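A single protein chain has been omitted; all remaining protein chains appear in their positions.
Showing chain A:
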Amino acid sequence: MKITLKVWRQKNSNTPGKLVEYQLDNVSEDMSFLEMFDVLNDSLTRKGEEPVAFDHDCREGICGTCSMYINGRAHGPQTGATTCQLHMRSFNDGDTIVVEPWRARAFPIIKDLIVDRLAFDRIIQAGGYVSVNTGSAVDANEILIPRTIADEAMDAAACIGCGACVAACKNASAMLFVSAKVSQLAILPQGKSEHKERAERMVAQMDSEGFGACSFTGACSVECPKSISLDHIARLNREYLGAKLSSDNIQG
């Protein structure tokens, strides 16, 4: 296959970036999208041009590192998959593909296709945990959790923190990400005792990071590589409202 790539190149956060065109003449349809980038980088290096910087690690759809808009869509044309799980057979010979980094105020660009997603870590630090020290746990079967609840918690916990939800949202909202963690811990008995504080603190952190308000379009869930459901946003809203109505925490 012959492919024309238009790739966002930007030296660092202080330098303006631009789309640069590259031609690849020998792309196999069995290649993954990121392997095509490896081939591009190999040829750039041999020519003495600096290779394209992009985030990637596990290349099996679970670490959440890879992050690209491909033809304007987070993680490309497939649904339920990350960029690294996308293969070139999803494209046609002669296609032009535009590749850009996540665009969101809370995800500043570091270089080329790499953005800074530490805002997500700070949101988790604000309350995305159960306060239990090592060694103080009761026997694992002491608290029974119905299978349906465990399954629902697992659906939420499947989030890989890639940021596609933010990238897909026209408001760059992080609601799906935040709701996945709030929801997982709110429905499990272990997370119950802190559930009000958690919702308040995580939402406050989300707001202070500069993520936008929920756009209610549902684009986040459609583009989520793990298909996290909008139900969790509903649960987050309920948790947050409930916390605000009954909490004596005056912060944020």
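Please note the rule applied: a contact is a pair of C-beta atoms (placed from the backbone, for glycine too) under 8 Å apart; a residue touches a chain by one contact, two chains touch by 3 or more; residues count from 1.
Keep in mind that, in the parts below, contacts and distances are computed from a predicted model.
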item: Candidate names "succinate dehydrogenase", "(2Fe-2S)-binding protein", "Sugar ABC transporter permease" or "BNR/Asp-box repeat protein"; UniProt protein name, chain not shown; value: "succinate dehydrogenase"
item: Residue touching the undisplayed chain, where the options are A:I3, A:M68 or A:A126; value: A:A126
item: In chain A, positions touching the absent partner; value: 11-12, 28-32, 34-35, 38-39, 41-42, 45-46, 48-51, 53, 55-65, 78, 81, 85, 87, 89, 110-111, 114, 116-118, 120-121, 124-126, 128-141, 143-147, 150-151, 153-154, 157-158, 160-161, 184-185, 188, 190-191
